[in-house]
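Shown below is the structure under consideration.
Missing here is one protein chain; the remaining ones are kept as they sit in the complex.
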Amino acid sequence: MQDIKLKATEKRGLHELEAGKDLLGWDEVTQGSILPSFEGDASNIAHLKQEERDYSHYNSYTATVASWRVVKPVFNMDVCIDCQNCWVWCPDTSIISRDKQMLGIDYDHCKGCEVCVEVCPTNPKSLLMFNEHEDIENALSQWPEKKKKEKK
Amino acid sequence: MTEIRWHSRAGQGAVSGAKGLGDVVATTGKEVQAFALYGSAKRGAALRAYNRIADEQIFNHAKFMYPDYVLVIDPALAMTDDITMNDKETTKYIITTHLSKEELIKEIPALQGKEDRVYVVDCIQISLDTIKRSMPNSPMLGAFVKVSGMFELDYFLENMKRVLKKFPQKIIDANMEAITRAYNEVK
Partner (left out) sequence: MPKEIFELQDREVWDGNYAASQAMRQAQVDVMAAYPITPSTPIVENYGNYVANGYIDGEFVMVESEHAAMSACVGASASGGRVATATSSQGFALMAEVLYQASGMRLPIVLNVVNRALASPLNVRGDHADMYLGRDSGWIQLGAFNAQEAYDLALCAFKIGEDHSVRLPVMVHQDGFITSHTAQNVYPLSDEEAYKFVGDFKPVDDMLDFSRPVTYGAQTEEDWHFEHKAKQHKALMDSRPVIDKVFEEFEKISGRKYNRVESYMMEDAEVALVGLGTTVETARVAAKQLRDEEGIKAGVVAIRNFRPFPFDLVRDALENVKSVGVTDRSSPGGAMGFFFNEVSAALYTTPKRPLVTNYIYGLGGRDFSIEDAKNIFREQKANADAGYITTDIQQFSGLRGPKLGFFQTKRS
């Protein structure tokens, strides 16, 4: 492994992604609408975690779309079996998982589509949708019990 | 400016002949042009190729010309194509045929009255004898060298060897023989 200085930059969701904001003139836009993803030299960063990488403001990692969401998924680690189904299916790469262990949700990029809840196989679900303004602790306290199999 | 029009069938080598001639002429320091009108033409279709030779850069890109020489390398085309089109009072004709000059002119009314400017040579037979296939372009070059007096035969042969250098020695030798024979046989 290359000996490079690890630094936690954590540039996630620094700026709001919305139309009509931070617009540049023709003389300021990049040549060929080509966008560099990182600040400075990005050699040998493949082993770094997202939060350790120096993303540029062109990269969506530094933008947040949290305000686009009206309902949010809440993750209950007590029920989760780390099957990674939600990580695979999330269309916005907003499930944070390390070493196949679910850690939580990237609320800067999650748009509240509910796919993670849909694909969660546990009983009860390890992810459930709540109102955006619902407190996480409060949401976890309302978690449903395991459902019994319905008799036919 | 010397202008030459070739009458040929696709596959008989008029385009290569015109380009080969251009190649040799260029070595004398002259400016040349060699082109042909073909495209979707299939083997055997009538086509015309053209040369221009001048001391100065050639700017005229039209196919239209008043030819100084008309080179016909297919015997039947001499009869069916309009070989005297846009000719001048000085236009010289070199025509591939097994006929004598008198017999040929009898067959082509357009050539009557131009007897002193018509030359015949059997490029087909010469190529069959030397190159062992019907390839009348090389013999026609030999006949042209004789009739035009543009080069010494030896100079032309030396330079054609360079033009043909990608071919095996046997083919180069056969072409040299074909050019020499036509040079000697054109009447």
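So that you can tell them apart, the chains are marked A and B in the order they are listed, and the count of residues begins at 1 in each.
The rule is simple: a residue touches a chain if its C-beta (ideal position, glycine included) is under 8 Å from a C-beta of that chain, and two chains touch if they have at least 3 such contacts.
Since the structure is predicted, the reported quantities are computational estimates derived from the model, not experimental observations.
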Which residue of B:A34, B:V70 or B:A143 touches the chain not shown here: B:A34
Contact with the hidden chain (one of A:S37, A:N76 or A:S97): A:S37
Omitted-chain contact residue, chosen from B:K63, B:K132 or B:K187: B:K63
Residues of subunit A in contact with the chain not shown: 19-20, 23-29, 31-38, 41-43, 58
Residues in subunit B touching the chain absent from view: 18-19, 22-23, 26-27, 31-37, 39-40, 57-64
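Criterion: only the chains that are shown with their structure count from here on.
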Whole-Å gap between the CA centroids of subunit A and subunit B: 79
